[in-house]
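Can you keep this structure in mind? I'll have questions shortly.
In this view, the complex is presented without one of its protein chains, the others remaining in place.
Chain naming follows the written order as A and B, and within any one chain the residues start at number 1.
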Amino acid sequence: MEITTETIQFSTKGYTDIIDVTTEVQAIVNKHGFTEGNATIFAIGSTGAITVVEYEPGLVKTDLPEFFEKIAPYRSHYAHHNTWGDDNGAAHVRASLVGSSFAVPFKDGQLLLGTWQQIIFVDFDTGPRNRKVVVQVVGVK
Amino acid sequence: MEITTETIQFSTKGYTDIIDVTTEVQAIVNKHGFTEGNATIFAIGSTGAITVVEYEPGLVKTDLPEFFEKIAPYRSHYAHHNTWGDDNGAAHVRASLVGSSFAVPFKDGQLLLGTWQQIIFVDFDTGPRNRKVVVQVVGVK
Partner (left out) sequence: MEITTETIQFSTKGYTDIIDVTTEVQAIVNKHGFTEGNATIFAIGSTGAITVVEYEPGLVKTDLPEFFEKIAPYRSHYAHHNTWGDDNGAAHVRASLVGSSFAVPFKDGQLLLGTWQQIIFVDFDTGPRNRKVVVQVVGVK
């Protein structure tokens, strides 16, 4: 069993901006020659989350943003706004709900995802950000 | 440290059908003689999820289905339906929310679950399916 820990970086627009990171995760598994194991994808920061979705525009651009807006609206008042003068209470609530850590198993060097199942980073914050996501692979080569 | 990756298969009815997979996960840990480590349970596909619950009929047949129907109703309109002519937008939203990956630690060959804490697969889709769930065990023997 071996381990490697890398970081990927990208820019996000906020407001439930959804980024497909599947290709990057698969590439890190393959670059190091892992055959069987799992990749932990971890979003650094408390307003981003990691999960999976079928990455098509209907879900990514409309359905997921509308769902989160319904259950935790950006324009509601949050006590968090009083603490720091921030405006991103909804982002924190949503990120805690979805979670910032996600593990995907692989075998024969291939992530064991369904055909229409992509790994996504969700930026819930209220403005553009530069994001860092940890991809840690544990397995055999 | 060693690793094994297996797949379990079963049929589901959809509409937040909840299947207890605890016995299968425990059996895979024991079959290979692992004593200390963790099992990652991963649902292949973007309309199923993995979590834990006290597996009793009130929660499994009524409370969880009613909760998800309240926050992401099956009969609402989803942009996903326009993309493919599908009717399962609610299933995708729910699955992204709960997540398709879950890790359970074990020691002395026993999953470290509470007495009333079972590992479940939740099928959110809108019809019967044959499902594959990956059970990957990492640990010592």
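Simple rule for what comes next: contacts are C-beta pairs under 8 Å (C-beta built on N, C-alpha and C of every residue); 3 or more make two chains touch, one makes a residue touch a chain.
Every value quoted in this text rests on a predicted model; they were computed, and no experiment measured them.
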Residue among A:T12, A:Q26 or A:S100 touching the omitted chain: A:S100
Interface residues of chain A (partner: the chain not displayed): 1-3, 5, 40, 42, 44-46, 71-72, 78-84, 89, 92-93, 95-97, 99-101, 103, 134, 136, 138
Contact set of chain B toward the excluded chain (per top definition): 1, 36-38, 51-54, 56-59, 61-64, 67, 70-71, 97-99, 102-105, 107, 112-114, 116-117, 120, 138-140
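The working rule: only the chains that are shown with their structure count from here on.
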Rounded Å distance, chain A centre to chain B centre (Cα mean): 19
